[in-house]
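I have a structure here, written as structure tokens, and I will follow up with some questions on it.
Only one protein chain is missing; all other protein chains are in place.
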């Protein structure tokens, strides 16, 4: 062969190699440029996110029944009213401003990932070519409604802690401000891509962003509100019994059910491996919380207390929420198991501190929310940083403290302003006759005399 | 002709033949390529429709708990019994004849889209090659069971309005006839492709076809049945208090939950953009209904009434049902908000008219069903006609009136026939001791004396 021929051959061989290597790459890039995933994958991802949405929705019925079950019958209408209102307020404020505060795009008000706002209202469908919006994981509408269902949770947690003595109108105004402004601004720091996201802070589904934010708000409100009349006296601590343990149990099971969407939907796609792992860690953490709370209450209180066991399952669920996708199965059992122990002692501790919390919201959502957030540093540090467990825990602690300071101050300021103006507490006589009659002019069990009189 | 000319002619003739044969084939293939979906898309579509099916199913528990919560304890067993029976009757009659009356294929009995029947019973799987049945959206079985879950709703709405004095056996017979015959025949006019579909009448998920059909049936029955004994006296209107507001609240949340399937499933596929839009409009309409009913009851009745707020959410949901896929987000808030105002005044109005409706079914389902249907003409006229808002409202009004006349007359005829033969009302003593004892020989709260005696 002549030299020219050899040159041709070398060029051709090179072409073969290039073609073999490059063609699939080019093909792949073309695919990526066209659509991140197929329309089928987009549809199943989006469907799963909508299923998760209705699961998170039903958590609000869980909160309503849990709170009313664990409190006195004379305040039941008021509690159901609050919880219904909170859902409506959460959805509407999130549409008006919350969504665009939490996901501002760029932080156009305080740079560095602190505060941004993308404007009032939510867009129209035509603005968003559906599949490109989130790499084929969900539509703009799904993004909004899934996150909107989360929003009301922060105020619902407060609702439980302040039950049986809070003034309805003040609580509703608190809800508008705390859910409509404080929650999404705080949320933007991590889920909106702000400064805590940059730092590596990890909170998969909201042990801190949702549960402890609600818990800190509850703490601030309770401190300014004071305990129920007659709760802490010289004679000791009066136990106000819950008026319906079936309602409370229904509440806990519905919350557990909803958590499959709360955590499962936080995968933000229907990814089979991740969503199914989250189902396993979530379920086992809850189960471990039940068993460890059962053992703890049986030992500490001599008899196994149902409300402690119910709170044990919620403690496990709150505890696993920050790391449900990034800890091992065994770790999920340990995290949930420890949460179930913590919650029992925490409930007893808050009573010693004379912080009156009728449903144990501070213990479940604040204390176990903090525990769950730190637990990711211990059991799944790789999700946070490659600098080891110590650094991971430190980063998580910074997030916990940052959310604590912000939430406590904002909730305290709102509550204080309300206390100084319209008041945050019903009159003592109103508390005595119950908020159902005093605030709503009706009873929860109006037909009751019919069977009580027999 | 020269040979060249002949060659030209032959080529042209060949072109005509090829075009005649090939064009439709090519067009058909193109259509098939566009319409026929992949097996994956078929599977996710069908899965979403089945999820919607179980969501609609749980609405029946919502109706059962709402109705029993808003009525007296002495009639609770009867109400739970009715609602359980209605679901069973709805499913079975829909299998026997309802499905084939509602979707008759061609209108073989009264032409012009008025009345058709495709025969008794539902087919066997082998008759239907699955993916072709509905363009890859769902199987024949899914089609049947999703629609069957809707069917019982019409009678459940009646159940609420006639509660606490209706005779059980007569109500069950009414249910068989109204759900098994009247509902599907009326439904065929629109969803079965009948004359109202031809006219452009729009009712996405059934503000009219389901809710107002149930509402008109309730109105006819209530007129023939009369109010509860002692309701309207010279001394004024007696308020029969609901015996359990927790049950009523559980009912409303379950209905809202189920509405995600009722409206979301009415997309008839898992189309991401449309289903997620429907989730948003449905949720925001319900939330707006809650808030506007809250404001209205607080102003009108001085104290915020929980049952009004609960009905406000249902009013918003019924209102958005006709146009959930074809109005803007802002419009959905307006539609739901107006429904929440309407329902409060409507409840007060029906009491002034001495039409006794223990649960407010007429206000929620009939009045807000009409409002929601007309609202599509106002806020989404393009879904109906390109002739402008006036024409759109007119078409919607024709549909509303047509369903009203048919439903009212048929329900009235059935009820009158029952009244003249076996009677439709329990004796006054039976009403006084309660339907639980008189109709069922048991109490809803039989274990009650144990804790009432302490």
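For reference, chains read A and B in written order, and residue numbers begin at 1 within each chain.
Quick note on the criterion: contacts are C-beta pairs under 8 Å (C-beta built on N, C-alpha and C of every residue); 3 or more make two chains touch, one makes a residue touch a chain.
These numbers come from a predicted model, not from an experiment.
Residue-wise, the contact with the chain that is not shown comes from B:244, picked out of B:72, B:100, B:244 or B:331. When the missing chain is restored to the complex, the residue among B:70, B:145 or B:158 that touches it is B:145. Per the touch definition above, the residue from A:148, A:286 or A:393 contacting the chain not shown is A:286. By the touch definition given at the top, subunit B reaches the unshown chain through residues 38-40, 42-44, 46-47, 50-51, 53-54, 57-58, 60-61, 64-65, 68, 76-77, 80-81, 83-85, 87-89, 91-92, 95, 121-122, 124-125, 130-131, 138-142, 144-145, 148, 168, 244, 247, 250, 439-448, 450-452, 454.
Of the residues in subunit A, those that touch the hidden partner chain are 1-2, 4-5, 8-9, 12-13, 15-16, 19-20, 23-24, 27, 38, 40-41, 44-45, 47-48, 51, 55, 71-74, 240-246, 249-250, 252-254, 256-257, 260, 264, 270-273, 275-277, 279-280, 283-284, 286-288, 290-291, 294, 301-307, 309-310, 313, 328-330, 333, 434, 443, 445, 448-449, 452.
Methods note: only the chains that are shown with their structure count from here on.
Centroids of subunit A and subunit B (each the mean of its C-alpha atoms) stand 33 Å apart.
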